[in-house]
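For this view, one protein chain was removed and the others were kept in their places.
This part shows chain A:
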Amino acid sequence: MSSGGTNEGALHAPAASARVRRATLRDRFMENGSVASIAIFFIVVCVLFAVVTSSFLTTPNLLNVIRQSAPLLIVAAAMTLVITTGGIDLSVGSVLALVCALSATLLQWGVPWPLVIVAMLLLGGLVGALQGFFIAYERIPAFIVTLAGLSVIRGVALLITGGYSIPIATDSPFVVLGREWFLGVPIPAWIALATILLALLVFNHTRFGRYVTGIGANSEAVRRAGVDTRRTTLMVYVLSSAAAALAGIILAGRLGSGSSNAGQGFELEVIAAVVIGGTSLFGGRGTMIGTLLGALTVAVIGNGLILAHMSPFLTPIVTGTIILVAIWLNFRLFKNASRSR
């Protein structure tokens, strides 16, 4: 704030114009350093597998990668919102398993498939609302609430199935969601694409998305601005559980069975994708594009290693290494992008 803008009798020459300049392309690049580094990483990995294997860079394989990574993409999009608020959702793998098991059971009982889908999405939302209630209104740390959720929900799935895998009739339209193609692209890929686009829109272009970032940065400031931060926080967990339910429906359809053991460690894969993408675990900084690239990188590595006839057990090793290297790159390469604290 400055009073009086006259230059009459000014003691100092005006600052060189270089002091304040409009953000250049390079500034923007550096500002989005986390996205830039994962983009480079993604390209490097793709080029590597394209050179090493002959089948990686073929349309059927690429479509297959997207089809298989659809559950990851869908849940990672929602998890980006959760982590940007400064929270975490460890229960997504268990919700996915519960939905797999329960939808197979319901179909076996002869419940119509559209009803099963709607019921499963509602169930996901309800589970999220319950966890969100404890996190947002009762102020129990998200880590604890969803850790409890992880255990309880998987337990319920095990109880329902007795630990067995329940088959879904292959002529049921339910499996269409996981297996069929539309316009030359697998339906799961379409669903993942739609989810990502919707998440992008919500995250970057709505008030809700704005408050998600604000809550992660300074929740009290957002509350003082007159926003119902508790409801916003609760909604974020509703979305992540509903996304996990959608992923469960797709997975059950693709596998043609519902198993309570589905999605073991899925939550860690999702969190890894989000973090590799450049979303900060401390909240306040999230990027949906980064998450998309992060999830695709994780998926491509798994696929490429198999194509290169390497042991699939290398996947977790490589993924873990990449988490560390990607974050390290962010810190080193783009250290000056944002004010260090």
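Heads up, the rule we're going with is that a contact is a pair of C-beta atoms (placed from the backbone, for glycine too) under 8 Å apart; a residue touches a chain by one contact, two chains touch by 3 or more; residues count from 1.
Rule of thumb we're sticking to: contacts and distances are computed from a predicted model.
Student: Choose one: "Urease accessory protein UreG", "Ferredoxin", "Glycerol-3-phosphate dehydrogenase" or "Sugar ABC transporter ATP-binding protein". The correct choice is the protein name in UniProt for the chain not shown.
Tutor: This omitted chain is identified in its UniProt record as "Sugar ABC transporter ATP-binding protein".
Student: Which is it among A:Asn218, A:Gln264 or A:Thr321 that touches the chain not included here?
Tutor: A:Asn218
Student: For the full complex, which residue in A:Thr58, A:Ser151, A:Thr206 or A:Thr321 touches the chain that was left out?
Tutor: Final answer for the missing-chain contact: A:Thr206.
Student: Return the single residue from A:Val65, A:Ala199, A:Val227 or A:Ala326 that touches the missing chain.
Tutor: Result: among the candidates, A:Val227 touches the missing chain.
Student: In the complete complex, the non-displayed chain touches which residues of chain A?
Tutor: Interface residues of chain A facing the absent chain: 1-5, 20, 22-23, 201, 205-207, 210, 213-214, 216-218, 220-228, 284-285, 338-339.
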